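Beneath this line is the structure, given in structure tokens, with notes to follow.
Only one protein chain is missing from this complex, and each of the others stays in its spot.
All chains are identified by letter, namely A and B, in their written order; residue positions are counted from 1 within each chain.
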Amino acid sequence: MIAHVHDNNINYIKTKTGLLSWFVTKDHKRINMMFLISVLIFFITGGIYALLFRLELWTPGTHPLITPDTYNHYFTMHGVIMVFLVVVPGIPSALGNFVLPIQVGAKDLALPKINLTSLYLYWIGGILAIVSLIAGNADSGWTFYAPYSISKNPAVLWMLTAAFFLGFSSILTGLNFIVTVHKMRAPGMTWFRLPLFVWALYATAIMQIFATPVLAITLLLLLIENFFHIGIFDPAMGGDPVLMQHFFWFYSHPAVYIIVVPAFGITSEIIAAFSKKEIFGYKFVAFSSIGITLIGFLVWGHHMFVSGQSEVANTVFSFLTFFTAIPSAIKVFNWTATLYKGSISLQTPMLYGLQILFNFTIGGLTGIILSILSLDVHLHDTYFVVSHFHYVAFGTTIIAFIAGIHYWWPKMTGKMYNEVWGRIASVIVFFGFNITFFPQLIMGSQGSPRRYYHYLPQYQIYHQISTVGVVILALGLVIALVNLLISLRMGATAPQNPWGAHTLEWEAAESPPVLFNFKETPIVTHGPYAFATEKT
Amino acid sequence: MAATALQEHEVAHHFDDLEQEFDSHKLGMWLFVASEIMMFGALIVGGLFLLYLHPDAFAQGRPRLDWRLGALNTFFLLTGGFTMARAAAFAQKSDQRKIQQNLVLSLLFGFGFLVVKTIEYKAKFHHGLLPGPAFHGEGFTSLHAHVFFGYYFVSTGLHALHVLIGMGLMVWCLILSRKVKFTRSYYTPIELAGIYWALVDLVWLFLFPLLYLVG
Partner (left out) sequence: MDTTKLFWLPEKASTFASNIDWVWTLYFWISVAFFVIIIGAIVVFVFKYLRRRPEQLATAQITHNTVLETTWTAIPLVIVMALFVIGMKGYWNMRVAPSNAMVVDVTGRKWVWSFDYPDQGISNDTLVVPVHQPVRLLMTSMDVLHSFSIPAFRAKADVIPGRYNSLWFEATKTGVFQVFCTQYCGTRHSYMWTAVKVVDPDTFNAWVAVASDPSRGKTPAEFGAILYTKKGCIACHQVDGTAGIGPTWKGIWGTMVPLEGGRSVLVDSAYVRKSMLDPGADIVKGFQNVMPTFEGVLSDKEISALTAYIISLK
């Protein structure tokens, strides 16, 4: 019944040539690589904004070149780009797209045209963000709180629209992943033989589908409020600004799990492969992602403890939030236990993987304290919170993203990067990241508010250490990126399974894979971390 | 009639068989509908909150809506859903003519809905029952009547947009019915369009009481 003849004997990069064939492709691997390039470009852009405002923060007073309005614009752009264009889509669309179908043993995602649509929507969102830049200075913060966001600033309106499109890109990716996991698994691939990366992406997809639409309606209502002043969020017209916060955080709390859960999945893959061990407590780890997803829908109010929300509501939200901590903590214990009596190799992906454990421990611990009601009053809207979420969104998610790029680089590109420079970069990144964000914990608990252009001189030392840290961090990231790019030209040819792992992409697909991933449909006979069957 | 023979549907090459393809498309559509339910659900919860915040606005605004027109629209949508189900049933029997008849009926009912909506909207404009600062309705003591009408236009407008999209899907099915043979095992487009129309109906079944009925 196949109408066209596709050559399944050459790798996906070489099957069809010409730029146009990429832009209209239905191949999940090509779509992934286009997402990857796009996400990296936006990551660099968002990072430059951070460098700029960290420069302003070197001194507590005014800056000759950066005014308060410009500063406010910089942190808004940094936030919007990093959240909506990098960490939310990042791992699912720019790694999951490539890996998930192969890990379940399928020829492609279930809905390839929907996948391409998701990419187009992402690009439209990105273009609208650029239009926003041309239209003016969006300065509402990525959280778009009303009534400040109900302004006549066209740049804010374009940003709201950009986020709207990016939301639908996310929904379609999640939808595609769920259908694929349910309907496209190869023979023998039972649910409990699925790699933990797939479980993580599945849990994430549930959140993408059920939470993101609430963001869509929030953004739409904000746009409508800006144009028609109906009086839903704007108190001047009878609306309630706290209602906007409820709408916003109903999405944005699950969103932070959309951001971090895929990173957990990558961590499992890497810890297993580079310890040559089955993940300790596989089933628990698999179910914990689903558990976090479900509880994650019930805790949005913990972002609003000082908003004037009722004490009863605050108590309930605090109580439930503590329950999200337990599955996450146990995952860390499980990963640590996996190392026990393993055969541990400190290759580049593993160096990043171990960093994740370090950073997430701090990220998790600093999150739990924020659930303690009496302490959150003091810590809310300070640099302590900024540091907490960077330990998770950067220290866990971005590091996992980089780890995953290195881990799957041989598979995606057919090339090996230089291992020495890979390791050097990862060490620099580790120190740069922690030097940047640890001082912010101190500054925050000592009372320094966030989103501040101007600050008390007593905080200057922490700001300066942080700024030095971010320069070191940027250096490490640049080295990592250059190392990867050089490998495309000069890297050694990658073997099919350089890490000796046991998931399908390593055992049954070439590096890079052929067009339909496998020469013939794999029959699965063992679990994803079947190191026990290896013999010396 | 039989000018050109209808094509057989070809299964996309990444699927093993027709059943896997149909199941995948159906599941995808249900998941998309779930996301739309979340979007409208949030909007409806927002409306309930506005009702709590401004009960006077709702109490004074609702009588200005004609519940009989709302009921007529409910009838149009539900009957259109029924004829979509009939179309799917006939598709499984490969009765192309009956498929097309039922699709056209569904389209007509959808069109009827939009006509009624236009009548309602025009009446609102005429009486100044508009959102925000544009509001200049008479006979209201509530200071927030504009909030009710703002919400009315946003919720029914977004819903009407989805009615339009649903009708677009029906047109797509009609076009396809002239080119592709629907059979017992392949009637996916009509099934998907029917699922989407069910969403359109479901949302209306919440909006109608919230806006027209209670109180």
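Note that in this section contacts are C-beta pairs under 8 Å (C-beta built on N, C-alpha and C of every residue); 3 or more make two chains touch, one makes a residue touch a chain.
Here the structure is a predicted model, which is why all the values come from computation and not from measurement.
Contacts of the undisplayed chain with visible chains (whole complex): A.
Screening A:332, A:424 or A:465 for touch with the missing chain picks out A:332.
The missing chain, though absent from the display, is touched by one residue of A:365, A:420, A:461 or A:485; that residue is A:365.
When the full complex is taken into account, the listed residue touching the unshown chain is A:445, out of A:117, A:445, A:464 or A:521. Listed by residue number, the positions of subunit A touching the unshown chain are 68-69, 72, 139, 141, 145-148, 235-236, 240-242, 275-282, 284, 306-308, 311, 314-315, 318-319, 322-323, 325-326, 329-330, 332-333, 336-337, 339-346, 354, 357-358, 361-362, 365, 368-369, 371-378, 380-382, 442, 445-447, 449-456, 531-532, 534-536.
Here, only the chains that are shown with their structure count from here on.
Touching subunit B in their complex are the following residues of subunit A: 1-4, 6, 106-108, 110-112, 114, 171, 174-176, 178-179, 182-184, 209-214, 216-218, 220-221, 224, 228-232, 237-240, 243, 247, 250, 516.
Those residues of subunit B that touch subunit A in the complex are listed here as 10-14, 20, 23-25, 27-28, 31-32, 34-36, 38-40, 42-43, 46, 49-50, 53-54, 57, 131-134, 143-144, 146-147, 150-151, 153-154, 158.
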